[in-house]
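A single protein chain has been omitted from the complex, and every remaining protein chain is retained in its original position.
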Amino acid sequence: MTHLELDSVKKVFGDPEKEGVVAVNDLDIDVPDGDFLVLLGPSGCGKTTTLRMIGGLEDPTEGEVRFDGTVVNDVKARNRDVAMVFQDFALYPHMTVRENLGFGLRRENNDMTGTEIDERVTEVAEMLEIEELLNNKPAQLSGGQKQRVALGRAIIREPRLFLFDEPLANLDAKLRKTMRTEIDELQSEVGITSAYVTHNQEEAMTIADKIAILNDGELQQLGTPDQVFNEPANLFVAQFVGSPDMNLFQGALSERGDSYRIEMDAASFDIPKRLVDTEIDTDEVLVGFRPQDLYQARTRATNGPEFDTQVRVVEPVGTEAIVHGTSALGDVTAKVGRFHDLEPEDQMELTIAPEHVYLFDPTTESLLKGRLVTERAEGGTSADSVEA
Amino acid sequence: MSYVDQAQSSYRSATRYIPESLRVYLPILPVMALVGLFILYPIAQAIYSSFFTKSLLAPSEAEFVGLANYVEIWADPDIHQVLWNTFVWVTVGSLAAIVLGFLMGWLLDEKLPYTSVASAIVLIPWVLPRVVGASIWQFMFGGSQGIVNELLVQMGVIDEYIVMLGANQYSLWPPIIGMVWRLAPLFALLTLTSLQGIDEHLYEAARMDGATPWEQFRYITIPMMKYNLAIGFLLMLIYNVRNFSMVWVMTKGGPGVSSSTLPVMIYRAAFIDFEVGFASALSVLLFVVLLVFSYYYIKFYDKVRGDM
Partner (left out) sequence: MATDNTDPTAEYRKNQSWLYDSKAGGYVRKTAIGLLTLVIGVFVLFPLYWMVVTAFKTTSEIQQIPPTVFPADPSLEGFRLVIESSIQAGGYAGLVSDLFGITVTSAIDINLLGLIVNSLKVAVGAGLIAVVLGTGASYVLSRREFRGKNLLMSLLLASLMFPGTAIMVPEWELISTLGLFNTHLALILIYGAMTSPFVVWLMKGFFDDFPDSIIEASQIDQCTPFETFWYVLVPMARNSLIASFIFAFLLAWNELVFALTLLDNSKFTVPPGLLTFVQGFNTQWNVVAAASIIVSIPVLAGLAYIQRYFVQGLTGGAIKG
């Protein structure tokens, strides 16, 4: 049970005085006891380096790593009592599953006898349903089985922390979803503080208590999955989280009574000031629409902008479809229902509710207005009543 | 028609009468013919010749003598010294090369900078022409100008220069030292390659599991490379037991037979005493040893291929 803190952690590879590469810069992260932290970002963003610094596999150049308030910078990996699941599982190929699971317990300075270790191994194997594989070598196991052994090797020692380095990246899509759920369940069950690295935003959203989004070694945002989706700290987070990608357009902003007026090339609309938390003092804004928030105007009316779009491609995904089109605003992607009568070249009218619109400062790229969930029903009904 | 098409069509017409199932052997045939004639056939020839007395000068006047050559080996006054010397070569020489080579490979792996340049330099003793390497050591150990003598005097091990290559009690060792110098780099490279082949993540997993560096070495490094080490060990045995140049250049096996090994004795028997039958019987002895080593070499080889 550990409260993990990273305090102004910096990692420079190579010579810091000369041409060192800054992998992680001035990182502050606080993970309360029992929380599940996901480090999310594109490749090369420093997320794995961060994880390795927590585990003790890399030494921070500056800053402190603390477990329960104790600085552990000088504690070697083998003494930190931390367990890690690697992307390639890193099972010891010359040992049986039983030996793989027991290896850590045997290294530890505990008072366990050989039989006690064996019992513990069996117990963990039963929990992960791999007890019939105990005498196999890793080469004989399937990807999912290897993954379970790797998980078993981590939980058997009841460590202070779990570290996961893209543990699902080497599995096929279906297995990835099952294992994701299993890891989530397992972690809630044992309640051990965990840090999990991935570049897959969907994985991060489903599994995390808190997500830390990194880019170029800098922390972009630390927040719950809801926060990073609805209130992304900046344009990078908004574009990285959520799929398909957010639509972004240029817009001009002016104040009009208790509303802000947004003028775009082909559409303009008002956003009531009560929907905006920050004081906006720029004329130019970047306007963001999530494809999920766009509706066909014929199915649902809003008091937001409406714009004509010519359909280019329709990609059905079950009950909905992702539609790529061209509008006067520019290229648009929308995720819509009622798509069966849509063909390429067709015209459709898209609309979005003002509370769902994101606004960003075009120079600082920071968020001016996020997506409001609670307002949605209210805004929706009022729009309906007006238009109908 | 391009030359490839021509080659192909002439290959086709040449092989028209050969059943499809046998055509697969055709590309292997030249190699097997060459190896069969110049390596495998002589082995059989040696076994055959070992039952005859014949002179190198008049090989056609051979006389069948049964096992007489083997009896003669047993009765030979020099054979015990030679076999003992060969045994020392194979055991002491191989072990020294392995220990030294392993340490070299281990140092090259991560303890020293510029691994690839350093390992190329380390390899020089192995790739140098055998005669060149052996000559250097002969010069260093030999006669009145030998630097080794001067070194030992400086270190206070001896008071004045001693004769090493020409003295019965010392002559066995300088060629072994030279051979260790030649073979250790080879084992070092095998070690280095094996070490580099071990996935770094295994060490990281072991560190997370609480293993000390010694435990990582004991439980990860050694088990992961044990078959590679076995292969390297057998290579050392094979190279040592069949070595000729290092002894021949440095001491010619002398004085007397004090530094002779089996290959030197074979050479003397055949090309100085001209006794082909006797030399063949000695060669058969060497085959048996090499056969045992090769058997294990191939066995470990299959293990490595099978396991990975």
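By letter and in written order, the chains are A and B; residue numbering begins at 1 in each of them.
We adopt the following convention: a contact is a pair of C-beta atoms (placed from the backbone, for glycine too) under 8 Å apart; a residue touches a chain by one contact, two chains touch by 3 or more.
Here the structure is a predicted model, which is why all the values come from computation and not from measurement.
Visitor: Can you say which of B:Ser94, B:Thr221, B:Ser259 or B:Ser280 touches the chain missing from this structure?
Guide: Within the whole complex, the residue contacting the unshown chain is B:Ser280.
Visitor: Considering the whole complex, which of A:Glu17, A:Asp74 or A:Asp281 touches the chain not shown?
Guide: A:Asp74
Visitor: Could I get the residues of chain B that touch the absent chain, sorted low to high?
Guide: 4, 7-8, 11, 24-25, 27-28, 30-32, 34-35, 37-43, 45-46, 49, 56, 59, 100, 103-104, 107, 111-112, 116, 119-125, 127-133, 135-140, 144-147, 150, 153, 161, 181, 184-186, 189-190, 193-194, 196-197, 210, 212-214, 228, 231-232, 235, 238, 242-245, 248-249, 252, 262-263, 266-267, 270-271, 276, 279-280, 283, 286-287, 290, 293-294, 297-298, 300-301, 304-305
The definition used in the following text is that only the chains that are shown with their structure count from here on.
Visitor: Take the average of all CA coordinates in chain A, do the same for chain B, and state the distance between these two points in whole angstrom.
Guide: 59
Visitor: Under the touch definition given earlier, write down the residues of chain B that touch chain A in their complex.
Guide: Touching chain A from chain B are residues 199, 201-202, 204-212, 215, 219-220, 223-224, 307.
Visitor: Which positions of chain A touch chain B when the two form their complex?
Guide: Interface residues on chain A, with respect to chain B: 55-57, 76-79, 81-84, 86, 88, 90-95, 103-104, 107-108, 139, 153, 157, 163.
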